[in-house]
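The complex appears here minus one protein chain, its other protein chains still in place.
Chains here go by letter, A and B, matching the order in which they are written, and residues are numbered from 1 within each.
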Amino acid sequence: MGIDLVGMEDVWILPAIPFAVFILVSFFGRLIPRNGDFIAVLGMALVVLLVGLVLVDFQGAFHDEVFAPIAGANTYSFDWIDIGDGFFVIEFSTYVDAVTMVMLPVVSFVSLMVLVYSIGYMKGEARYGWYFAALSFFVAAMLLLVISGNLLQLYLAWEGVGLASYLLIGFYWERQSAAEAAKKAFITTRIGDVGLLIGIILLWRVTGTFDIQEIIHAAEEGVFGQTYLTVAMLFLFAGAAGKSAQFPFHVWLPDAMEGPTPVSALIHAATMVVAGVYLVARMLPVYDEVLIARDVVLYVGLITALMAATMGLVATDIKRVLAFSTVSQLGFMFAALGVGALTAAMFHLFTHAFFKSLLFLGSGSVIHATEQQEVGELGGLRKKMPITALTFTIGSLALAGIPVFAGFWSKDEILHDLQHYGPFAAYVILAVTAALTAIYTTRLVLLTFFGKPKNEQAYEHAHESPPIMTGPLVILAVLALVVGFITYQGVGESLGFVGGIGELVYLPHHGPHVFKLDIAFAAVATATAVVGVAIGIMYWWGDARRAIAAQSWAPELHQLLVRRYYLDELYQGVINHVVLGAAAVVAWFDKRVVNETGVDGSTQFVGFLGYRFKFLQTGRIPHYVLGMALGVAALAVVAIGTT
Amino acid sequence: MTVDLAHYLAVSGIIFGIGVAIALSKRNVVAVLMGIELMLNASNLAFLAFSRFSGAFQDGTEPLAGHTFVVFVLTVAAAEAAVALAMAVLIYRRRETVDLDRISVLRW
Partner (left out) sequence: MTDLLGNDLNLQYELLGPEIALVITAALVLFADAFRRELKIGQSAIPAISILGLVVALLLSLLWIDENKDFARLVTIDNFTTFFRVLFIAVTVVVIIGSHEYIERRVSHLGEFYSLLLLSTVGAMLMAGARDLLTAYLAIEVMSFSLYILVSLAKSDTRSGEASLKYVLLGGVASAMLLYGLSFLYGVGGSTQYTEIAAALSDGTSTLELPLLLGLALIIAGLGFKASAVPFHMWTPDAYEGAPIPITAYLSATSKAATFALLLRWFAGPLLPAIDSWQWMISVLAVLTMVIGNLVALQQSNIKRLLAYSSIGQVGFMLMAIVTISDQTGSALLLHLSGYIITNLAVFMGVIAFYNRTGREEIVAFRGLAQTNPYLALVITAGLFSLAGMPLLAGFLTKFILFQSVVSGGYTWLVVTALLASTVSLYYYLQVIRQMYMYQPEGDASRWRLSPTGYLATGAMLVGVVWVGVYAAPFYTAADRAIAPLFT
């Protein structure tokens, strides 16, 4: 290939660009016209261009058979920190393979769309420049994450995206709920992150390396004990589940919708939340060695997919419906990974990124126009906002899995693989979830864009968004229509690839596979989606009489779903009663037991020695001394007991 | 009966225990200080006993490290008492009490 300007070995430059933008805009934004928003957009455009060049180089290397696509290339590395004569080496290393090449276009392109859209959406907001700076920081961390060749670097980037997400969810920090949501997201994912870190340390302990490929080789050669590796991979999965909002960590994502809508489109639909999927996909060869851990991935994915879909049925906030939908779709991806279907998972990740960011941006357009985000206040907007309505509908059809739209192909692939490699029940659960997806998607579209306006004032106020916002919507809508076709061999070849996505992204020991449309299977999937849409139309068309009737038919069930299976309450209760409770107990111990109760006990001890001791007459210092004396005694007991 | 190392150590242990008991049962600064002095002296006794009964002392090659230690500890103890009493005076001037019960603004 002719263009060697930027090749795979140069991918380190990708995160460097938005990071430079972040530094520039956050420190000097005030001095630059428009607070430097155009710098962020141009920087991102440059990244997209460079990703294109890398892609070309990747194809070239592929055709020249420099490496098998999945084997990838450890393209660039230097010892960042090497201390203690190799005892502790942190490399900066990049690794590019087909999985990376799925992630890079998604991250860079969706980021560009979101940045452009934000120019319109965030216009006139306070901290406008800071917004673009923080978003650039996020993109830098995310790009670093997907090109990381070793786990420690990945962890750094992982924390970076978490921090960026915290900053952006809490962007409207004047709102108490936004501040709380930011904290909830940060701490929930951090709990998962501790798991990830423990997993990384466990893997390092045996192999002595952080390099992902070396760890995979070690696992395949059976360096690890089976149980040890299972535990390590489960810890790793805890990190993935935290970031990707999988059960039981899913609670933070719906609340994260407190952030600006374009942020939700980028971080909580297309990029950060798929980092967990990416991590498991990256480590999938290792999960293949420990099937118990892989099964856990499958079950967590299934539970999350179904559970989130049911919660999406009753949510009334347009963005929360989409958030539940994201959680559910991520569950699809994990379920696919849980049966070892790398291709299907990455394919769905790819298509989902486009149509879900489209849906979020569309909902942002609605919120921007009406300043309402409860579906109870919307309705009939298709007349006022034709472009938004059309693109949103396209995105919804893709999400619902209607044929030819992108979501159909990837979801079909997942269902197909589950039926072949997974237990039958798993297939049934995901099929039901697919139908539910179609139902809640239809509901959302109908309640927002069809029927009569429920809030006349908001309706009157509504208007189509400016071109700078509808432009990205249209582009993403086109993509939501067509990206699914890359599953076809012919389409892939005409784009310069070896073939369809199945021939590009696969596990070495599974080998590539050429996509063939299984008409019967596709017909079943299509029927499921169509039935779902039909049910949605039946219940929510017009004034949604049937839906309301259904609600009063089983109020407890409805309440259970609205309250999200009471999991949020449960967690809050646990935090309040266990963590803060334990803290209170310890604090109480410090001030009471050491203070009063302990004295009663010690009275007898000291009294035994013949000293006069007065009840409740001692001050604090004696209690401290008592604590120390008891401490020494305890230490001596430990010493004598263990020797 | 010969008095040997164990007896010295027993006495020193008893003195140390008494010192701890005083330190944690008295509420007067000066009394607590006295408890601490007892603890220090228990250590001194132990040092001297160990020094006296070490093999090196018996054959005349003992450098008397334990004895030396005691001399220094005595000075340190004096300094300690001086500092603590100065603090007690400081507090007494401000609060008119040296009752440890009532010196507890700083807590939890």
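FYI, a contact is a pair of C-beta atoms (placed from the backbone, for glycine too) under 8 Å apart; a residue touches a chain by one contact, two chains touch by 3 or more.
Treat the numbers as computed from the prediction; the structure is a model and nothing was measured.
For the omitted chain, the shown partners it touches in the full complex are A, B. Note on the undisplayed chain: of the listed residues A:Tyr421, A:Phe521, A:Trp541 or A:Tyr624, the one touching it is A:Tyr624. Residue A:Phe186 is the one among A:Phe186, A:Phe392 or A:Tyr488 that touches the chain not shown. For the options A:Ile13, A:Leu53 or A:Leu163, the residue in contact with the chain missing from this view is A:Leu163. On the side of chain A, the interface with the absent chain consists of residues 80-84, 87-88, 152, 155-156, 159-160, 163, 170, 173-174, 179, 183, 186-187, 190-191, 194, 197-198, 201-202, 204-205, 579-580, 582-584, 586-587, 590, 594, 620-621, 623-625, 627-628, 630-632, 634-636, 638-640, 642-643, using the contact rule stated above.
Contact residues of chain B toward the unshown chain are 9, 12, 16, 19-20, 23, 29, 32-33, 35-36, 39-40, 42-44, 46-47, 49-51, 54-56, 61, 63-66, 68-69, 72-73, 76, 79-80, 83-84, 86-88, 90-91, 94-95, 103-108.
Here, only the chains that are shown with their structure count from here on.
Taking each chain's centre as the mean of its C-alpha atoms, chain A lies 62 Å from chain B. Looking at the complex, you find that chain B touches chain A at residues 17-18, 20-27, 32, 99-104, 107-108. Of all the residues in chain A, the ones that touch chain B in their complex are 587, 590-591, 602, 606, 609, 611-613, 617-623, 625-626, 629.
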